[in-house]
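Every protein chain except one is present and positioned as in the full complex.
As written, the chain order gives the labels A, B and C, with residue 1 at the start of each chain.
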Amino acid sequence: MVSRAQTHRLESGGLIDRSAPLNFRFDGKTLAGFEGDTLASALIANGVKLVGRSFKYHRPRGILTAGSEEPNALVELRTGARREPNTKATTAELYDGLEAASQNRWPSLRHDLMAVNQLFAPIFVAGFYYKTFMWPAKFWEAIYEPAIRRAAGLGRAAGVADPDHYDKAWAYCDVLIAGSGPAGLAAALAAGRSGARVILCEEDFALGGRLLADGGTIDGMTAAEWISRTLAELTTLPDVRIMSRTTLFGVYDGGTYGAIERVNDHLPSPPEHQVRQRLWRIVAKRSIVAAGAIERPIVFAGNDTPGVMMASAMRTYVERYAATPAKRIALFTNNADGWRTVEAALGAGLQIAAVVDARPDVSAAHHALAAKAEFPVLNGSVAGVEGGKDGVRKISVALTGGARAEVEADGLAVSGGWNPAVGLTSYHRGRPKWHDDISAFVPDGAPPGMVAAGAANGAFGLGACLRQGFAAGAAAALNAGHSGNAGTPPVADDEAFSLTPLWHVAGKGKAFVDYQHDVTASDIELAQREGFESVEHLKRYTTLGMATDQGKTSNVAGLAIMAAVSGKSIPETGTTIYRPPYVPVAIGAFAGHHRDETFHATRLTPSHHWAAEQDAVFVDTGLWKRAQWYPRAGEKDWLESVTREVKAVRGGVGFCDVSTLGKIDVHGPDAGAFLDRVYINTFSSLAVGKARYGLMLREDGIVYDDGTTSRLAEDHYFLTTTTAKAGPVMQHLEFCRQVLFPELDVQLTSVSDQWAQFSIAGPKTRDLLREIVDPAEDLSNEGFPFMGAREVTLRGGIRARLFRISFSGEMAFEISVPARYGDALVRNLMLAGKPFSVTPYGTEALGVMRIEKGHVAGPELNGTTTAADLGLGKIMSTKKDFIGRVMAGREALVAPDRQVVVGMKPTDRARRLRAGAHIIPKGEIPGSANDQGYVTSVCFSPTLDQWIGLALVERGRERIGEIVHAHDPLRGEDYDVELCNPVFYDPDGGRQRG
Amino acid sequence: MRHSIFSLARAALSGHKNWQRTWRDASPKDHYDVVIIGGGGHGLATAWFLASEYGIRNVAVLEKGWIGSGNAGRNTTIIRSNYGLPGNTGFYELSMKLWERMEQDLNYNTMVSQRGVINLYHSDAQRDAYARRGNTMRINGIDAELLDLAAVKKMMPFLNFDNARFPVQGGLLQRRGGTARHDAVVWGYAHAASTLGVDIIQNCEVTGFSRDANGKVTGVETTRGKIGAGKVGMAVAGSSSRVAAMAGLRLPIESHVLQAFVSEAIKPLIPNVMTFGAGHFYVSQSDKGGLVFGGDIDGYNSYAQRGNMPVMEDVCEGGMALMPMIGRVRLLRQWGGIMDMSMDGSPIIDKTPVDGLYLNAGWCYGGFKATPGSGLVFAHLLARDEPHKEAARFRLDRFRRGAMIDEKGVGAQPNLH
Amino acid sequence: MAEFSWASRSPLEHALVVGAYGARDVEPGISLTEIRNFELIQVMARRGKGAELARTAKARFGMAAPNVPKAVSASDVTLIWSGPDQFLVLSKGGKHAIDILSEAFSQSASLSDQSHARVLISVSGAKARAMLAKLSSIDLHPAAFPTGTAAATSIDHTSVNLWRGYDRPDGQAVFNLLVFATFAESLWHTMLDAAAEHGAEIGYSEELG
């Protein structure tokens, strides 16, 4: 039974389910509706006319349309963290408990104090702000801008994290169809019957498009009957997929389309484990745009009064929702189609006050209808509307010939004709073509594989829509390689379509073109007067068409008016560029799963879970989580832990997971020759069983990456990269192999994840290793000298690789085992290391020891330094060609005054250093002229018991011993430092060779 | 008519019937002292500085479409001078100082809004790099502050601090940075330059160069006929290679698409300009209420002024990683501009090997914020035939000499800058 | 002298929880099974040795190695195409371990052991395709991706080898995924998120399917 509250609901008819009543709240007031309603239709059924306030003047606004083109009826939907500003009431599906609030008003919708803006309307014309608010300069940020920002902006975002989930998915089809109206359904039938994989997207929750409101007879059936039969057949076809609540919003290269599925927006919140919305990337061989057309307003004084509604929308509310926007309706039309609203209204027992028809001749049938229903047909135009918050009261009509008339009505239906939805067909910067017969822009070409059909293609008759849709469906299927029998097309009559173009009725009072942005006809005239004649200038100067409705109702009228005032034709004036998305899409949907902690994937080392058991502190390095240090009970800060770890290594033995290094198998007879071309130093001469440090340049001569590479066999090298460059170096080497040096017989395979690799360092390294490694293996200095590399067997028979290389400067080995044994190896090292109090150390201690040792790393390999800058010029071979050799010789890269790596320590031993400080000659006032370098890496050195650092300093190596000034205004620090040898620890390297 | 609240009120009384064109709609003359190709912000600013600073008023600006139809109208409106390398630092600060007096200079409100630009950092290494950069700025007299986590939380409590993949640790803040209304900058320079006698000629596409026997450029051939010129300046970022090719030049430049996005208008949510340090995302909120945001270039050479979907997703992922509160805010429009990506990520302002032809190009992402500075130094070069001191390092031969200005340190791969 | 255990630990040992996951009110639409402890060898032909490699492979495995994106199986081994002139050898029990194969292919190919570099996950069930559509950009429609089809592709910006094995006894398609070991735990969580709405049955096995 019809709830008492629904004063404007018809007793019968419509596609609502009267057995499923729903309660909802609008601005705190509880109202009732039915399943099948939109928020807009339910508001109408409850007699609500005032729904929102406009952007600039805060004028009262009602519901203009019944679709995603709605400029006025925008609300804040839902509450709290789920609040969605600017939600179109016309597309929001009603659910029980829905909460909506009007926006952009204060304190209330009925009494909006911001409406005082209307008093200043004479000043707030298009572009007014460009001409004022300039004095005094400081006032902009302080006063004007905050006021403007507060006044603008429509709805309020939640301001807290979105609690809902989103995901993204891929779909493939032969034929993609946008729209489920007569053209779309006919296309799906033809393509599906032909055997094609079909996806049909419909943004509405009900299928049928305009048929749902306009009805009609197809194959002798009612539209409703035909829709259900068609859907029934489509579901029997194996590869036809119908996606309702899904808007196709964009077309991208290579036949990739973007669509947004509102999976659970029709519920208060998504069920557990389900997403709110899903972003689809649909790959289609062919696509058919059957997105219909949008009825366009006529611009006249007072055309934004609540109760003024598009004619097609008004009959949609009556026919589909059994809701009556008004009891006594006037129609203002310039075409025959508008009259359907009269028929619908009469059919629902509503009164017609009058029809104002701008066409010179109205059909006999319509005259007969008027006579029968006893309403006048006035030849002329609506020149003004009396009314306000509570809707339309009276309409004044300028009759052809000059006389005036007045009509009492509480609702005005307007039809200015129809604009095909040309968005999708124009997103590759295509420009639609003007068709005089329907006075509208029609697609002129489209992205590859796409065609338009039906109203979207300018075919407004039902019969034509079916024919075009069916033909397009069959053709698309055939082009996609499916030649099955498409059967016979559905048949219907074509209504006559006659239209007399009418865009703007001159007259007193504000006449709106862009309702939401309050752009009036006079704004467009002003823009033209000021030289903003190009439609793009017009758009940017007046903000025409830039609101949330993307100008769906305003663009064409706007440029028609511009054409008129600038004395050009509409096609000459042209359209702006159409931009995706077709409807606004939640940012969360584009992100999908990739937000918060799942923003990017995470890489874990083989010892990760063991380290976590030790309460290690982890640091993000690229995608990796690495143990940064291992705090112990009683240690007051990271520095204390790191210092302990360093001392433990220098004094005994420690180990560190270095599995994050990039590892590459370089195989083949030409492996050595290949490495000679990618490294600045030579590897073909490296003996089997030996490792060597290597440095790579970019082709522009700048240092790219470094690492040790070992020769495990004549035709097998094991190359390591830095953690950061693992991926890029692999790509670079493949480029060298496949593109630059294809004649070399070399193969590359990333084995980064195959090996768990640990650095074991400290004077007691051998003692520990002997516990782990099979006793038969000779680890003596003779049996396994510095820079040796070979496979060994561990106790228990596991095969491993040992590399005698040192980053810490201590006697050290790197050991690698197959990754799934990494966890066991760590535990065994701890077990075997007990007697030597073996100490796991993290990346901080690693960093400290490399700085003490003067090894360069990320902060020095910063993409602007040369080998010589890093003190590695001497290893650059002069006897061979290699990547970067020639460009490295350019004058500015070999200039004597370059900034080069040097060590530094504060003259005040107690002083802490910070990276990022700049180096200024002592006693000089800092300026760009004497800014001679900067500090790259610093650490507290437990070994030297003071802070030390590395810096890039002009002529640094010639200035060892010089006292310079470290200038750090950001942190308010200034102090003297002494430039010194970057190798602070064991300069002759005795310890690592010992 | 001079703009002021009073003139506006006066105009209102007369129903705004008396407003003149914002700039004269000029037709080409036979000859100009200087012809500038490109009616974007840089070209129009150059013309205005030539007329106002260097007294050269017989100037034409040629625009193939409507003024501001290139990157001047397709950017994310950010202004800042937080660069770290010699050459960039001084130049962008010169530009920032010109932004600060632009409205008074032009008598046009370009809505310069110094709301602050903050670059967030997420690791110690990033902090150190920002410290180096911030100190460079301070040493050059530019405002810069290094904020710690607490300060960032205070300023932007809405960021994702609790469950972020790459937690924010702090940020480098330039309070004088901010935004400006991009179209208004174009119209403002057009308005002011036109007032000083500069001819702004729209729908006039350059199709070739006129050269004399010695190869000197003596003018341009256009869709509106030959136009003679004492000097010709190119300010056509996005099309630099195509125009230069007409003079037989190859440039160290590639054209790439940079997308930008705007959301539906919402009430004030984001107070400043932010860049995410662990992904490709930067954002500010326009005075109209839209979130204006962007990220990385699409990654391949392109002259198609439209974006692809993977980058669109990548940018929104960055946004949702940094501030998941924007999940329900809707993306309203997506567009793409064509960037002049140079081989070191920094611009080129120099004479060319062709006598009489001057180049202003290679702006990468820096084009909009550089607009006034670019106009001044390019005007200086055109007027004096020697580089302005703040543009002395933007020479064309720096690549040959190895004197690159590579802020990102990625080398000669434009799509990585 | 300490006694060592060399327990092999799967990268998923921490994250994989046997049992039901996600939606409970529905019949589990997906089963996710990790296959543990296998041998996986990358075989890449040397320059100009493609044909020789093919011959050797046929002799060695009794079937031709795939030279297009396919996976072929014999009783004791599966050969998975992984790129031009290269394939992966998946087996158990050491018969096709690195040392043995290196011997066999020494003249024609370069081999790298990947046994520990990958995690093998098998995805099947009525909703397997719906779930994989969220992770993979490959068209898995039966006509486009029949049994035996393989793809070297990416999930979550990470390289994976994906191939369709023999259908389950109940006729459901089975999709096998080789993912990088150090990414495995992270990808596993992504897969669980994708599976949750359909309800998933989680398990692991020592048997190659």
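Note that contacts are C-beta pairs under 8 Å (C-beta built on N, C-alpha and C of every residue); 3 or more make two chains touch, one makes a residue touch a chain.
Operating definition for what follows: contacts and distances are computed from a predicted model.
Chain not shown in the complex: UniProt lists it as "Sarcosine oxidase subunit delta", one of "Peptide/nickel transport system ATP-binding protein", "Sarcosine oxidase subunit delta", "Hydrogenase-4 component E" or "Proton-translocating NADH-quinone oxidoreductase, chain L".
Though it is not drawn, the left-out chain touches A, B, C in the full complex.
Contact with the chain that does not appear here is found for just one residue of C:8, C:153 or C:172, C:153.
Summary of contacts with the chain left out: across A:637, A:743 or A:782, the touching residue is A:743.
Within the full complex, the residue among C:36, C:49 or C:118 touching the omitted chain is C:49. When the missing chain is restored to the complex, the residue among B:6, B:161 or B:300 that touches it is B:300.
One chain is missing from the display, and on subunit A it is touched by residues 170, 252-256, 281, 283, 428, 448, 699-700, 727, 731, 734-735, 737-743, 880-881, 886-887, 889-890.
If you put the missing chain back, the residues of subunit C touching it would be 44-50, 53, 69, 82-86, 137, 151-154, 157, 159. Within the complete assembly, residues 241-242, 245, 250-255, 299-304, 308, 310, 343, 399-400, 412-415 of subunit B touch the chain that is not shown.
Keep in mind that, in the parts below, only the chains that are shown with their structure count from here on.
Chain-to-chain contact here is organised linearly: an open path runs through the chains from one end to the other. Of the two chain pairs examined here, A-B and A-C, the one linked by more C-beta pairs in contact is A-B. We define each chain's centre as the mean of its Cα atoms; on that basis subunit B and subunit C are separated by 50 Å. Here the CA centre of subunit A is 23 Å from the CA centre of subunit B. Centre-to-centre, using mean CA coordinates, subunit A is 32 Å away from subunit C. For subunit C, no residue reaches two or more other chains under the stated contact definition.
Multi-chain contact residues of subunit A (touching two or more other chains) are listed as 168, 281, 598, 600, 602.
Those residues of subunit B that touch subunit A in the shared complex are 3-5, 7-9, 12-13, 15-17, 19-23, 25, 65-66, 68-69, 73, 86, 89-90, 100-101, 103-104, 107-115, 122-123, 125, 127-132, 134-136, 138-140, 144-146, 158, 160, 163-166, 178, 181, 183-184, 187-188, 202, 263-269, 278-279, 285, 287-289, 304-306, 308-309, 312-313, 315-321, 324-335, 398, 400-404, 406, 408-412. Of all residues in subunit A, only 165, 167-172, 197, 272-275, 281, 283, 593, 598, 600-606, 609, 623-624, 659, 665, 667-669, 715-716, 744-745, 747, 749, 751-756, 771-772, 794-798, 818-824, 827-828, 831-832, 834 touch subunit C in the complex they form. Against subunit A, in their complex, subunit C makes its touches with residues 1-2, 4-11, 13-14, 22-23, 37, 42, 44, 46-48, 110-118, 133-134, 136-139, 141, 144, 156-158, 180-183, 185-187, 189-190, 193-194, 196-197.
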